[in-house]
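Here the complex is missing a single protein chain, while all its other protein chains stay put.
Think of it as A and B in the order they're written, each chain with its own count starting at 1.
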Amino acid sequence: MATCGQGGRTSRRIGGIVLRAIVTLLMVAILNFILFRVIPGDPAGLLLDGSRSAVTSEQIEAQRERWGLDRPLIPDQVLDYLSATAKGDLGYSFKFRGQRVSDLLLDRLPATIALVGVAQIIAISAGVMLGIYAGWRRGGAVDTIATGGSLALYATPSFWLGMVLVVVFSTKLGWLPGYGAYSPGADTGSLAWLADYLRHLVLPASTVALGIMGQYVLVARAAMSDVVAEDYMVTARAKGLTSGQMLLRHAFRNAMLPVVTLVTLNLGYVVAGAITVETVFAWPGIGSLTVGALNARDYPVLQGVFLLLGTSIVFANLIADLAYGLLDPRVTQ
Amino acid sequence: MTEVVAGPRRHVRLRATKEFFSRLFERVGAWVGVAALAFFLILAAIPGPIVGPLETAATASGDFLTPPDSQHILGTDEVGRDVLNVVVHGARISLTIALIATVISLIVGTTVGITSGYYGGRVDVWLMRLTDFFFIVPSFVLALVIAPVFVEVIGRGREVLGFRTSLFVIVVVIGLTSWAFVARLIRSQTLSLRERPFVDRARVAGSSDLSIMIRHVLPNLVPQIAANGALVVAGAIYTETALSFIGLGDPVQPSWGTLLSLAQQAGAASAGAWWYLGAPGACVLTVSLAFVLLGNALDDTFNPRRRAIP
Partner (left out) sequence: MSEVFRSASGQLLAVDGLSVDYGLKGISSRALHEVSFDLQAGEAVALVGESGSGKTTTAMAIAGLLSTDARVTSGEVRYRGARLQIDDDAAMRPHRWTETAVVFQGAMNALNPVQRIAKQIAEPCMLNGMPREAAMTRAKELLELVGIPPDRGTAYPHQLSGGMRQRVMIAMALACRPSIIIGDEPTTALDVINQAQILKLLVELRSKFNLALLLITHDLSVVAETCDRVMIMYAGRIVEDGTVAEIFAAPKHPYTRLLIESIPNPAKRQRVLRPIPGDPPSLITRPPGCPFHTRCPSSMSICATQAPALESTGQRRVACHLHSSQMKSDGVLVHA
């Protein structure tokens, strides 16, 4: 019927989503800027290298000029900061002297991506399947156990779960390594090295996965039990579909709508959980970089981490909003 | 006139409250939640009579990292302190932080939500933009960068309102970063309340916006605030534990998260000292589970429908 104007509606919707993402991203950057200026002491001193006593006033003066600190805060300094940030210039670390924050982040990023990626895959495949099944057979034995377990996992701090897993599987049973990402002396890039890396990944990835799985099970289950009560499921039954056909052809896609949103929106919480888990396992990713920076008051690195996390969360949201449109025709057409 | 009305109305309200509690306690979750909370609140209220004053490295009597025995039911830590002693004292710190942070969060969230929903228009758009930001960026991530800056601003080692700096900062920062979910909920409720006749009547009678919001809208939001308050506490405990674990806590006033952080630094996991890391962790798990169960039971009682978390 209203075929015309649909294209316009879709592009308006996408425009709105992108605009919201940009606004949020700006908020992340501006908060970062404000925090940096609030710290007592001269930002120029901080910018130098963190050894706050051993700088001469000439050096500070040079820094002030280089960063334009003698110019007004708004708009000059804000704009300078934003343009530097946009170019990927995040300043220099206090702790690792002379190292660029962006280099530090890039250096640590792969380990975190591996950890979070593997954990997400485990959590999605196991959690969503379990939740879908529990919701489909609501009130059954699987449902009762899955719901109770998920609630407990949901309330458990994931890093503590990691500590427990270390005690059981590493210290007591000695099955898996509970510290670091590599055994010393391995040949980087060889097959044995990869196997060793994966062995080290098992416990931290399982920990992160278990930490988020509870929520996935609960949401998938709730979505499924809503779908089961829908009229179109009665239609499907009346049409003569078997229970399995009803599940696969009609229930699954409808139940996936809230799950997809959760999984993408949840990225921020997954990464936040990974920060603490990395600390437990001394996993060489963004998380342990963050904790190190925290203890050394390495503010540029902290800011860099915040910017990185904020940006990835905003992007995950963007993807969630766009993906929802693809899955649910009611949104786009 | 008010007195004439107040009598029967109070009676009705009392009966409604009674009925509410009887329906609430039909749920197993409510019983479990309340029982667990009562237990921990007693620990938090009177740790002294139960386990004596908080032990320090100087007053510690036990050996280092001994497993549980008759003298130390939960074993000892790496400086010989009794784990039971520090965990019971930790209950006080953890629960105080979580509860105060929740109060802050509820106040901010309710204020933003009511204002946004009541005024609508541009106020609503901008407040919701702000809420979106706090909604998608986890409290923990925000606190991670904000807390150390605040500590730096206030100065370490001082005491603010009886808290040492880092704890005070954690309370405030958790409270100021975890309100978005409350604000969204309150806003949507306010939107529907705004259309109710009693709000119109109050407006016609000449009440100011502020008085309508406080006297007519807010009382109707109490169920939502209560049910979600319990969930906010669970979130606050989680955030506090995580922040303390990564080193933002204060070893002088150790919360459960700080104890876990100390256990981690002492290598308790690789030493197999399960009692040391097990006790505070189990406490966190129990308390946050209790709040989640209680929150869900409250929510179910207020509006019986299906929700994401059963």
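Convention: a residue touches a chain if its C-beta (ideal position, glycine included) is under 8 Å from a C-beta of that chain, and two chains touch if they have at least 3 such contacts.
From a predicted model like this one, the values you see are computed outputs, not experimental measurements.
Asker: If the full complex is used, which shown chains touch the chain that is missing here?
Answerer: A
Asker: Looking at the whole complex, which of A:A152, A:V168, A:V202 or A:L241 touches the chain that is not displayed?
Answerer: A:L241
Asker: Which of these touches the unseen chain: A:T85, A:N254, A:T276 or A:Q303?
Answerer: A:N254
Asker: Take the complete complex as the reference. Which residues in subunit A touch the chain that isn't displayed?
Answerer: Residues touching the hidden chain, for subunit A, are 1-2, 230-232, 234-242, 245, 249-250, 253-254, 257, 327-330, 333.
By definition in this document, only the chains that are shown with their structure count from here on.
Asker: Under the definition above, what is the set of subunit A residues touching subunit B in their complex?
Answerer: 20, 23-24, 27-28, 31-32, 35, 38-40, 147, 151-152, 154-157, 159-160, 163-164, 166-167, 170-172, 178-179, 218-219, 221-222, 225-226, 258, 265, 268-269, 271-272, 275-276, 279-280, 290-291, 294-295, 297, 299, 302-303, 305-306, 309-310, 313-314, 317
Asker: Enumerate the contact residues on subunit B facing subunit A in the complex.
Answerer: Listed in rising order, the residues of subunit B that touch subunit A are 129-130, 132-133, 136-138, 140-141, 144-146, 148-149, 152-153, 234, 238, 241-242, 245-248, 257, 260, 263-264, 268-272, 274, 277-278, 281, 284-285, 288-289, 292-293, 306-310.
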